[in-house]
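Read the structure below first, then the notes.
A protein chain is absent from this complex, but the other protein chains hold their places.
Moving on, here comes chain A:
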Amino acid sequence: MGNCFSDVKGGQQAVGSGAQLVVGGAVGDGSATAGTCHNDAVDYFFRAKGEVALFTPIELSLSASKLCDRDYISKSDPMAVVYMKRRDGKLEELGRTEVIMNNLDPTWIQKINVTYHFEIVQTLVFRVYDVDTEYHTIPVKMLKLENQDFLGEASCVVSEIVTKRDRSLTLNLRSRDGHSSRSLGTLTVRAEETVASRNALEITFRCSDLVNKDLFSKSDPFLRISRAVETGGSIPICKTEVVNNNLNPTWKPLCLTMQQFVSKENPLVIECFDFNSSGNHLMIGKLQKSVAELENLYQSRAGAKIMAPSSGFRHHEKVLNSELFVERFVEKQLYSFLDYISSGFELSFMVAVDFTASNGNPRSPDSLHYIDPLGRLNAYQQAIMEVGEVIQFYDSDRRFPAWGFGGRAHNGSVSHCFNLNGSLPEVEGVEGIMTAYTSALHNVTLAGPTLFGQVIKKAADIAGHSLSCHQAKYYILLIITDGVVSDLQETINSVVRASDLPLSILIVGVGGADFKSMEVLDADNGRRLESSTGRIATRDIVQFVPMREVHGGQISVVQALLEELPSQFLTYVRSRDMKPLNVL
């Protein structure tokens, strides 16, 4: 490193530490190294991975009450079967409970595992059967359901369960055809997040007697931690910061989550590199340890030998004098997204719709605002419906602000933030948004230009006002637009001001316009936003997705937009040490 005079500090920061969601595909080890100092091979690994959406394993516990008695000489012997409804409407069986004999109010012991995805509406279907006595000796997996007596059916959405204070939901059982007025009893489903999904480790590593790789100074070491996979490769999890000029470094603590290393017994590959500004970092040494073995190292205060990188000519790895120590090993629980949501934190939905003339006359079939008499939804309606139907479950009162921008009202002036519902600022439910939107199309003339600044400021005012009212709310503004903003700098200014508030902004682009300026706002693809006064965005709160890119694929607009929301929410609450409302 002594030969280099350019700025390389950006590449020396720790990466992945504290990241809860970094679970990605394997990447090749052969990273291209350009001549520029800013090309950091290790950073490239992490950027190429991308972040995977939050997923949370939860366990469902089932119980029922007042079941219908189907046996003449004894009570029913109930069993419950749980299905997930797929997008095509088909039911996929997730699991079955055991059979409980002679009981009309069973509490089943067997848990059903479901993976919770925030960005998807996950519909569960529960069916309860009376298992005939003659089948009691057969394992439940082998039972043919058509041979059993059907007792009742119920369905709900996973997010309906997890948003309840006690994470429990009671549903009325109904008959298969839904005609019977007779009470078939109730089913109660309770959701528990598995403990492992919240577990995190804080580990401090130290090395001694590292091999010097620099000609005129000491090495600048950093560690990279990867999870070994069965196919022989490894998936990078995180890396430490670079410690300059030091052969006995102690790095800052790393935070690893259970989702990153999956199991305490899984082998982790720990590699030590000498940082090189060219991006071609020299490997100093490596070793392989599981998390459990690291814990043993910590408790015994022992060091682990670091192996030299194997050369092509030797068939065994050379043992170095260098050693790795675990200075600190702390297990802790992070509050999860579901912890906050089930304790009473809410996600509040807001919508802003583009009413500029570039959409075309709403009466014309080729207009982006065309209301099809056959009921087919236009792009605006699709975006509202698909985002709203997910987020509505996280808002208890379901009263949503709904705005339009770029339209001319009856008084003749163009408004860049008008209520879709006329005088009322809020509408009721997603259906209310749809109705207000259709109504506004008849009452507003399309005009222009396209300005985002005012609706973003309005949303920020609402989010900020919730702070002074001390409400546990996080706001989500959906902007649906067909064109390029005319007030890009004003939009950036308002986003920067909003970035320290409990607010996220989702932008959906409809139609065929060039959305390059939208990519600027979406910091996934660009730099941190900077306002005209020099204030920098505190965090990334904008997501942009063009509608056309996803229609052909399997992933909907909703998934692409919404999957980062839990991370943005957690970034906001954790940075302020906010705890779930039921934690004292």
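One rule holds in what follows: a residue touches a chain if its C-beta (ideal position, glycine included) is under 8 Å from a C-beta of that chain, and two chains touch if they have at least 3 such contacts; residues count from 1.
In the analysis below, contacts and distances are computed from a predicted model.
*Asks:* Looking at UniProt, which of "Light-independent protochlorophyllide reductase subunit B", "BON1-associated protein 2-like", "Interferon-induced protein 44" or "Trafficking protein particle complex subunit" names the chain we cannot see?
*Replies:* "BON1-associated protein 2-like"
*Asks:* Among A:S65, A:N103, A:S155 or A:N244, which one is in touch with the chain left out?
*Replies:* A:N244
*Asks:* List the chain A residues touching the unshown chain?
*Replies:* Residues 5-7, 9-13, 17-18, 38, 202, 244, 252-253, 255, 344, 461, 464-465, 467-472, 497, 500, 527-528, 530, 533-539, 571-572, 574-581, 583 of chain A touch the chain that is not shown.
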